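Have a look at the structure that comes next, please.
All protein chains but one are shown in place.
When the chains are written out, they are named A, B and C in that same order, and each has its own residue count from 1.
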Amino acid sequence: MIALLIAVPLAFAFASIPHERLGRYFLPFVALFNLVCLFFFMQPGQILEVGKWPAAYGIALVLDNVSYPFLIFVNFLILMMALSATLENRYGTLLLVLTAAVNGIILTGDFFNSFVFLEIISVIAYIVAAHKDNALGAFKYLIFGGIGGTMYLLGAVSVYVKSGTLNMGYAAFITDPLIVPTICIFFLITFLVELKVLPLGLWAPDVYSNGSSVTPIALGSIVTVSLVYLFSRIFLNIFDLPSPQLVGILAMISIILAELGALKQKSLGRALSFATISGVSTVVAALSMRESEIASAAYFYLFNDVVSKFILFTLFAYLGERGFKSNKTAGIAFTFASLSVVGFPMFAGFWAKYYLLKALFQVNSYALPAIILIAAVIEAGYLIKWNVELWYKGEDTPKVQDGEQDSEMENEDDEVEEDFIPFGAQVVTLLLALTLVVVGFMPGLIHDQTMNIANNVLDFRPYLDLILKGGM
Amino acid sequence: MTDFFKSLIEMLRDPVSAMSVLVGGLMIVFALFAVEAKKIVDSLIALSAISLLSVLLFVVLKAPDVAITEAAVGSGLATAVMLFALWRVDSKADSDSQQIKKTNKQSDEAGEKR
Amino acid sequence: MRRVWAILVAGVFLYFLVGQFLPIIPTFGNVDLFTRVAFDIINKSTTTNYNAVEFKKSKDLEDGSANVVTSIVVNYRSFDTLGEVSVLFCAAIGVGILASMLKSKKRIEFEEHKVLMISTGIVLPLILLFGAYIFIHGHLSPGGGFPGGTTIALGILLLMLSNNEFKVTDVAKHVEQSAGAGYVVIGLMGMAIGGVFLINFLPTGVVGNLFSAGVVPIVYTFIGFKVGAELSNVISDLREG
Partner (left out) sequence: MSNIIYYVSFIILGIGIYGIVSQKNLFKQLISLSIIDTAVNIFIVALGYVEWGEAPIYSAITPVANFVDPLPQALVLTAIVIGVGTLALGSILLVHINEKYGSLDPDEIRDTREVVE
């Protein structure tokens, strides 16, 4: 039953080859199908051995308390993206395969299989990054991603050599802990590249600022969430992080560099991409502490960061740097999202930072909280600057920019004043802004889920029992 | 010194080490040449030579499946794809002189101003 | 300056590889297969208990293909191959999208050689036959869907080189689509019959016969056609531009 989450998107992707626009109409329904399947037909605590081979020999898909919430969140994001983004022809097919690959990378319990799904996500990411004539950014991403993928392959094979099997549960159980740090360095390099921790994440600003409504959302939110899952699965659940202090320090440096970078950017797109880098680096820094309290706060921070960046990038894709004079609703959603990123009370961002700082103080580590507060101040600086500039853009005449016009409703009279956001995008951004506010008032909604994830992620025993239990 | 040569000869007796020394050494030379070559065509030829030599290594390492795949996919197709891309890249640079490149810039600026 | 920086990075990484990584992996050659999963996969005894597999003698094993690598790629870990096929599928679509976005529509032309024309006429059917042979006998001899498909694509490349009028028509798109869909359908059929996705539901016969590996030859034929169609599309996209 679990395999349907991967087989159905792939089948629809293959079925949508003949006609170019077909894929775009399949995507929302496939995302909806996944969500329905997840809610009504699947409970966590299942394992599916593909092809009925025992878990150690073949590939086992594991659905437990950690992957279940992540699957729901990612498929929800895919549904939102399917409604909000304007997909040119053939992109629908690509995003269908991306759905299958993202579900696959969350479900799979096998090192080499996660490498294959990581490569699928990377190949799709290179194509999507080249959207809007941004081939140079995509090529730089390809070189970084190529090295990252090869490192992951080396890591997966060295796990096989040392433990005799590729299954995550068995491998972690068999490999003796002395050599685990050496093997994990390969995985660490991959995650530092893919999760955009700055020295290795230099490709991100060019890729995310190409002004397309698909690239920053597909790569910035959906792929980032699934890779944070894989990071926590490998480094928190199965192996332990080699030299966590070093990773923490690297992530902290990355936060500060990203914030400073965002401060001096003149274009909104690059500022937002640097903000994304600092958000994900905060999550990585918090996760590297390996504490359940801090991990749950990190996942809450991830939720808030991903949802608000979704809104910011969608509106940037459609409105560019033209003001909100003609679209008040979009302006409200943009302001809500930026306030939530900064951590204004009454928004989800406030609780995210609050839980994170509370958890960090309990463990009385003071380096990360200081950096998070400095980052918050800098973030407040440039985000409010951008909000003010965009809201009061009306005074000087908005310079004409041929932004995203070929939306579903082809409006012939392309009047310069009225900037058109497709109906889907407006609905989605408002809905997400609303969720930010709702979570702002009742943080428990999300916080209980993240506590549940964090408690499950940190102990390896239930995961191994699930694998030993064998498949249905 | 002599025991060094003795161990060298003794090592070369079994085929895998012998092949890996000879073919490996050749591959290292080609790799260096591919990285340092001035013209891209030469480094592309060096790259396909590396792939072909790696096929030899796979055969010696008792991996016939990988050898066939590397021969067909790795050296056959990869070189063809990169040669096509190179013709497209080079033909653009060779055929249009500096002049066209300049107009290319102007057309870009004009494009932006519009 | 860049060179010094490059030598530094490469040096640090090599130092890590040789210094820390090499000591923990077994020296070249002395690998005892008993500690590895591969032992059971070679003896095809992952679900049943161990009994030696004999070429042309042992019957109705859990997986019938004589080529153990193919049995891993298509039978034990066929989920990898499904992912593998979608990597190529996305790469082909990506090249298609990016090639159609190129502004300078310039077709690469080759000057016609009489000799090449005639020799292609003779050699091409043999190449296509050899490609088909590779993926039909994937479970007996080395090679499988991927090299077989690529050989067909290289045969079509030869056809492109020899005469300029040759265009890869939409047939390749439809072949690619139906082969891909076929592979997923086989997975779903396995789910319907055996209850689990991608199960090998056909009988496996004697090791070494042509029809001895259940689903494996069918899957590899699908993959062969799909890879052949996809890669000829990639080459023609690069050429048409």
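To be clear about the criterion, contacts are C-beta pairs under 8 Å (C-beta built on N, C-alpha and C of every residue); 3 or more make two chains touch, one makes a residue touch a chain.
Computed from a predicted model, the values in this text were never measured in an experiment.
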- Give the labels of the shown chains that the missing chain contacts, considering the complete complex. A, B, C
- Write down which of A:L5, A:L38, A:A82 or A:I127 is the residue touching the left-out chain. A:I127
- Please pick, from A:L95, A:L153 or A:V341, the residue that touches the omitted chain in the full complex. A:L153
- Task: Sort through C:T46, C:N67, C:T120 or C:S236 and give me the one touching the missing partner chain.
- Result: C:N67
- Absent-chain interface as seen on chain C, which is shown: 2-3, 5-7, 9-11, 13-14, 17-18, 22, 25, 27-31, 33, 36-38, 41-43, 52-56, 66-69, 72-73, 77, 80-81, 84, 87-88, 90-92, 94-95, 98-99, 101-104, 140-142, 144, 146, 207-208, 234, 237-238, 241
- Message: Applying the definition given at the start, please give the residues of chain B touching the unseen chain.
- Response: 11, 14, 16-17, 20-21, 24-25, 27-28, 31-32, 34-35, 40, 43-44, 47, 50-51, 54, 57-58, 61-66, 69-70, 73-74, 77-78, 81-82, 84-86, 88-89, 92-93, 101, 104-105, 108-109, 112
- Against the chain that's been left off, what residues of chain A make contact? List them. 112, 116, 119, 122-123, 126-127, 130, 133, 135-136, 138-139, 142-143, 145-147, 149-150, 153-154, 156-157, 160-161, 166
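As a working rule, only the chains that are shown with their structure count from here on.
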- Query: Line, ring, star, complete or other: which one describes how these chains touch?
  - Reply: line
- Between chain B and chain C, centroid-to-centroid distance (C-alpha), Å: 22
- Message: With centres defined as the mean C-alpha position, give me the chain A-chain C separation in Å.
- Response: 31
- Would you mind pulling out the distance in Å between where the CA atoms of chain A average out and where those of chain B do? 36
- For chain A, residues contacting two or more additional chains: none
- Message: For chain B, give me the residues that contact two or more of the other chains.
- Response: none
- Where on chain C is chain B touching in the complex? 28-29, 67, 69-70, 104, 106, 108, 134, 142-144, 146-147, 150-151, 153-154, 157, 231, 234-235, 238-239, 241
- Item | Residue numbers on chain C that touch chain A, as the complex places them | 16, 20-21, 24-26, 35-37, 40-41, 46-47, 75-80, 82-84, 86-87, 89-91, 93-94, 96-98, 101, 173-174, 176-177, 180-181, 184-185, 187-188, 190-191, 194-200
- Contacting residues of chain A [partner chain C, same complex]: 3, 7, 10-11, 13-15, 17-18, 48-54, 56-59, 90-91, 93-94, 97, 100-101, 104, 108, 110, 112-113, 116-117, 119-120, 123-124, 126-127, 130, 133, 135, 158, 160-162, 164-166, 179, 182, 185, 471-472
